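Here the complex is missing one protein chain, while the rest keep their positions.
Should a chain be cited, it is by its letter among A, B and C, assigned in written order, with residues numbered from 1 in that chain.
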Amino acid sequence: MRVVPRPFPQLRRSLHEALDPSARTTGLSALNLALCLAILGSVAATIVETDPTISNGRESLFRAIELGFGSLFALEYLGRLWIAPEREPNRPPWAARLRWATSPSALIDLIALAPVLLVTAGAPLLVLRLFRLLRILRLAHMGPMSRALDLVAQALSARRYELTVTLALGGMLLVLASALLYLVEGAVQPETFGSIPRALWWGVVTLTTIGYGDVYPVTPLGKALAGLTAVFGIGLIAAPTGILAASFSEALRARDDSEAR
Amino acid sequence: MRVVPRPFPQLRRSLHEALDPSARTTGLSALNLALCLAILGSVAATIVETDPTISNGRESLFRAIELGFGSLFALEYLGRLWIAPEREPNRPPWAARLRWATSPSALIDLIALAPVLLVTAGAPLLVLRLFRLLRILRLAHMGPMSRALDLVAQALSARRYELTVTLALGGMLLVLASALLYLVEGAVQPETFGSIPRALWWGVVTLTTIGYGDVYPVTPLGKALAGLTAVFGIGLIAAPTGILAASFSEALRARDDSEAR
Amino acid sequence: MRVVPRPFPQLRRSLHEALDPSARTTGLSALNLALCLAILGSVAATIVETDPTISNGRESLFRAIELGFGSLFALEYLGRLWIAPEREPNRPPWAARLRWATSPSALIDLIALAPVLLVTAGAPLLVLRLFRLLRILRLAHMGPMSRALDLVAQALSARRYELTVTLALGGMLLVLASALLYLVEGAVQPETFGSIPRALWWGVVTLTTIGYGDVYPVTPLGKALAGLTAVFGIGLIAAPTGILAASFSEALRARDDSEAR
Partner (left out) sequence: MRVVPRPFPQLRRSLHEALDPSARTTGLSALNLALCLAILGSVAATIVETDPTISNGRESLFRAIELGFGSLFALEYLGRLWIAPEREPNRPPWAARLRWATSPSALIDLIALAPVLLVTAGAPLLVLRLFRLLRILRLAHMGPMSRALDLVAQALSARRYELTVTLALGGMLLVLASALLYLVEGAVQPETFGSIPRALWWGVVTLTTIGYGDVYPVTPLGKALAGLTAVFGIGLIAAPTGILAASFSEALRARDDSEAR
């Protein structure tokens, strides 16, 4: 492969500025905003398509919509491949393009393209299209929304050990509470408490305070144990919330300090 | 339209002090308090009126109540129109009144008056009366309650990007979790998980930990995925709570600092 | 009424030290601890007594228990009346006793005594006994538990306006959301959404994320509105939690500062 001359240098530079979030210091370019909206549109179309009362008899319409969005994203991929050398002016263009094409983000883009090829496939592959949503996080790279995302990510990451420990303690509580309820309720309600794996479903639904109502204890002892579990369940929600609150406070202070300097 | 002489200068000034929240530096005037209570009364009457077991046979009573409240609010509107020049003594009265009448708050007052004209209309227009509730926020403009409202609004607004990001991540989680449950449970429970829009209802009810119990997974894999979703749902509640806690801490500190100066 | 001589000065002083929480600077006296346990015991007996499967055929036993606890609390009341002059040595004893007997806390004690006189009354009066629980808050006046209670009360009171504003906004959201659901679901589910008062029950159960499952929307539009309401419901829980977290932080800092001085 030989180094080709750059045919439209000015066009490529403009496209680079419009497509590459890192080429700008402020805001979201109009092109990237349009791509975000296209992603949301393709996701919305996919969601609606799964409803048979809407999509039955309109299969060709939905296929056309998906082909349209798919072509747009394919064009975007080719565009990004073309402008890759703008990022690394000191390398030969093919090397810059290869580097870009093998980067994780470009591979995700390529995978996100795949579903369009399977436009007539069944539901499972259809759902793959929804993962295009994750691309929005990368496109919306600039501006206050991106700084906010960084702050949230930093607050989560700074206290990841404390959050993991809370989760682990919650897991222990879940296993022990489910085992106790299995002992107490197992004989009375074998369908729902007849084994620990079954009782675990009750445990999750109770400790997260969801409480669907498909499973609940009926014996007095079971109710007493469930009440105790529920009170601990509040602690299980309070602890990570408290950790996150403290972490956000610290991250905000740290950012204010670094901006004050 | 010519500039008319002020007929009751003293009365207009007193009424201005009683009606305009910005004319006072402390507390809520007795007149505005009475208007707040009248709003609450008209809302309560509207709520009760929708119950057929109470309102059947008492239509004329409820019509009289609403006409009474409506006349009171119309009088209030005329009063505010009359006193508008007090705010801007340097303008001709008609200009001050026009400025007030075209201000957003006066337009809202006018819209809030409309339902009284439709006293015999059906339920939808009846519900419009409830939006009078929002007027309380503006009437109760002074005093500690108003400063508290400012603090809450400031804490929300200072971290609006972080809250939006959390909401967007929550939306992604909602779509992905609902799509997975649709794949896993769709065949077994077509009524409730037979399409992604249907599964989204399950997703919202689960991630907000409401758990009505009209929809829940029944397959082991669906339960495992739902359990995982529920744990993330706790994070979805913990994150905005933590952000708000940090933001309130900062807003309180900022207020204390500015008061100490 | 003439001033009687103090018959057992030493005994009265000891009893004062044992009974009056404000007479000690540390810990809970053994006598007050015993009274707290007696309150808990009488409450537990009352709770159990309401269960017909336990109390049927044991009416005289429960009557004896209640008479026992009642006599104890009556003795305590007489004791407190007797020691009242210890608090105010400069007044004549009868004046100190009258002042104590008309104080709010003594009146509550007297009211808490009343149920024992109605030992054979029906369930409603039986429940009055449970209000004895509130006396524990006053008895346990010293020590770290009491300082913790003060801190909690101070944190709540310092941000009472912000909490009230949040509650008021929550109330507005509740009324508006219930009214919308009444419009959308009223025709389909008249039993549960046929009037705003009925829809309010759905609103409370949803905004507090309880979700019993006796009432939920069934139309697509109703579900969409309910989902939106549920997301706001998270905010309704997040806001007071964040306010309390900030307030506790401040109260802790203030206490640390005042102790450091």
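In this section, contacts are C-beta pairs under 8 Å (C-beta built on N, C-alpha and C of every residue); 3 or more make two chains touch, one makes a residue touch a chain.
None of the values given here were measured: they were computed from a predicted structure.
Seen in the complete assembly, the chain not on display touches A, B, C. Across C:Leu130, C:Met172 or C:Ala224, the residue that sits in touch with the chain not pictured is C:Leu130.
Within the full complex, the residue among A:Arg13, A:Arg99 or A:Lys223 touching the omitted chain is A:Lys223.
Touching the chain that is not shown, out of C:Leu11, C:Leu78 or C:Leu149: C:Leu149 (per the contact rule at the top). Although one chain is not shown, part of subunit C still touches it, namely residues 43, 46-48, 50-53, 123-124, 127, 130-131, 133-134, 136, 144-145, 147-149, 151-152, 155, 167, 170, 197, 200-201, 204-205, 208-214, 236-237, 240-249, 251-252. Mapped onto subunit A, contacts with the missing chain fall at residues 159, 161-162, 164-166, 168-169, 172, 175-176, 179-180, 182-183, 186, 194-198, 200, 206, 209-213, 216, 220, 223, 226-227, 230-231, 233-235, 237-239, 241-243, 245-247, 249-250. Contacts to the hidden chain, counted on subunit B, fall at residues 209-213, 241-242, 245, 249.
One rule holds for everything that comes next: only the chains that are shown with their structure count from here on.
When the contact pairs of A-B are set against those of B-C or A-C, over half line up by residue number only for B-C. One finds 31 Å separating the Cα centroids of subunit B and subunit C.
Put simply, the C-alpha centre of subunit A and that of subunit C have 45 angstrom between them.
Among the residues of subunit B, those touching two or more other chains are numbered 197, 200, 209-213, 237, 241-243, 245-247, 249.
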